[in-house]
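Only one protein chain is missing; all other protein chains are in place.
A and B are the chain letters, set down in written order, and residue numbers restart from 1 in every chain.
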Amino acid sequence: MQKFSIARPLALVLLLGAAQPALAQAPAAGSGPAYPSKPVRFIIGFPPGGTNDIVGRIVAPKLSEFLGQQVVVENRGGANTAIASEMFVRMPPDGYTIMMNAPGHATNPSLLKLNFDSIGDFAFVTLLAESQNLLVVHPSLPVRSVKELIALSKKRPGDINYGSSGVGTTVHLSAELFQYMTGIKWVHIPYKGGGPGLVALLSGEVSLYFGNVPTVIRQAREGKLRAIAATGAKRTPAAPDIPTVAEAGVPGYEVSTFYGMSAPAKTPRAVIDRLHGDTVRALNAPEVRERLQGLGADPVGNTPEQYTAFMKNEIAKWAKVIKAAGIKGE
Amino acid sequence: MPDLRNNRDLIAGLLFIVLGGLAVVLARDYPFGTTMRMGPGYFPTVLGVILFLFGLYVLARGLRTGEKLKGEWGWKPLVLITLSIVLFGVLLDRAGMIPASVATLFVAAAAGREFRFKEVLILAVVMTAFSVAVFLWGLKLPYPLIGSHY
Partner (left out) sequence: MDLLSNLALGFGVAFSLQNLVYCFAGVALGTLIGVLPGVGPLVTIAMLFPITFHLPAIPAIIMLAGIFYGAQYGGSTTSILVNLPGETASAVTCIDGYQMARQGRAGPALATAALASFFAGCVGTLLIALAGPTLGEWALKFGAAEYTSLMLMALVASAVMTQGDALKGLAMVVVGLLIGVVGVDVNSGMARYSFGIPELVDGVGFTVVAVGLFAVAEIVLNLESREPREVYSGRVTGLMPTARDIKDAAWPTLRGTAVGACFGILPGTGPALSSFATYMLEKKIARDPSRFGRGAIEGVAAPEAANNASAQTAFIPMLTLGIPATATMALMLAALTLQGIATGPQVMLEKPDLFWGLIASMWIGNCLLVVLNLPLVGLWVKLLTVPYRWLFPSIILFCSIGNYSVNNNPFDVYLVALIGVLGYVLVKLECEPAPLLLGYVLGPLLEENLRRAMLIARGDPTVFFTRPISAVFMIATVLIFVIMVLPAARAMRRRT
């Protein structure tokens, strides 16, 4: 029996591995093959299955068509996109790694200790889509409008339970913003994700919920829930008869869930423009529009400058709400 | 007093005491709340205390009965198997799937009782090829064959 020695084979393997960086190519901006000449990694900061992930998987195939290279979705879930972002900002700014942004990007700076700059380390490409939530109540709650809700809440402070898909999620923060702007007080009952939250609402365990449009609209049409208002700046096309919260009594109220695309900072302008152009074309494709709308997301496709300004605004807005609500991350 | 070395329950008891104690100490930073309105620190602290108490009892029992561990601690396989798994995590991102798989297979095989280099080499080649086929080609997992993921 041969005396074992792992030294030799191990050295072989490590040498092989160490040699790779020397062999790998890092195309400098402008020189080498034209962009894109190899597949693009599309990082999604959530595990598969969430709406964010689905939006990415709807856009990616179409974008691949226009870019002429495969756009490969890669999930790196954890801490509401913080983990993915941490790894993302260290990627070479050559346009071969892009990332999907979510509202978590705007709220994390106020909740977690991040070791990246949420604005400075990113080159924002475009806002892919936006969706909003519907303020729905369980039929047992005797309100039919925002005004009635505010009145009832003032009569019963700290009595009405509202559900959410978790502390710090848009569902939660929508409700916090509402309370912040109207001076009422509800009791927050967090759940682990949207599914359990909605079940709780349907069963009446909580009376109120800011729910995702496609799911709740059906229940509302069937009378299981009452949809009172929409959280966006404009009425949602899926339910044009439902007023926005701003229209119905809380002027200036606006919460949207956004899905955006960004590249690492210092990605060359030419690459950003190419990404932007092709993404907008993908968003304009009828089947992509249709599918996004089926999810309750309205395609946007604005300019990098607009998206950057939007992001700065969101971060600031949520910083205020989070501070006022006293929410702490870690 | 019975022999303290390799005393099964003594070590187990110590382990529980340490884990329980750690749990309580770390949970000190979390708001405790009241029994009716439990804070995030309530559950872990209570559990830590219970574990600590269990640990004390097991330790005492160990001292009383002095029952020994069956067999020896397997240091070599423990270290090598652990190393092989860690190596995979380290190498996959930096060197790619093939070097990582080969390294893991080699180091893991070294944990065994026999190590025949040629045999392990063939195993490494076959299993790496199989893994690449199943995971990268079949399931389309986005890992590089060779080269950095970064």
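Just so it is clear, contacts are C-beta pairs under 8 Å (C-beta built on N, C-alpha and C of every residue); 3 or more make two chains touch, one makes a residue touch a chain.
What you see is a predicted model; the values in this text were computed from it and never measured.
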Quiz prompt | From A:A151, A:A233, A:A265 or A:L295, residue that would touch the chain that is not displayed | solution = A:L295
Self-check item: Residue, one of A:I119, A:M181 or A:L202, that touches the chain absent here
Solution: A:L202
Exercise. Would you write out the residues of chain A that touch the absent chain, in ascending order?
Key: 47-51, 53-54, 57-58, 60-61, 73-79, 82-83, 86, 112-113, 161, 166-168, 187, 189-196, 198-200, 202-203, 205-206, 214-215, 218-219, 222, 287, 291, 294-295, 327-330
Practice problem: Identify the residues of chain B touching the omitted chain, counting contacts across the whole complex. | Solution: 8-9, 11-12, 15-16, 19-20, 23, 26-27, 30-31, 36-40, 43-44, 47-48, 50-51, 54-55, 57-58, 61, 69-74, 76-78, 81-82, 84-86, 88-90, 92-93, 100-101, 104-105, 108-109, 111-114, 119-120, 123, 127, 131, 134-135, 138-142
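In this section, only the chains that are shown with their structure count from here on.
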Practice problem: Take the average of all CA coordinates in chain A, do the same for chain B, and state the distance between these two points in whole angstrom. | Solution: 34
Self-check item: Touch list for chain B against partner chain A, complex
Solution: 91, 94-96, 98-100, 102-103, 106-107, 110, 114-117, 120-121, 142, 146-148, 150
Practice problem: Write out the stretch or stretches of chain A touching chain B in their complex. | Solution: 1-2, 4, 6, 8-10, 13-14, 16-18, 20-21, 23-24, 41, 72, 74, 90-92
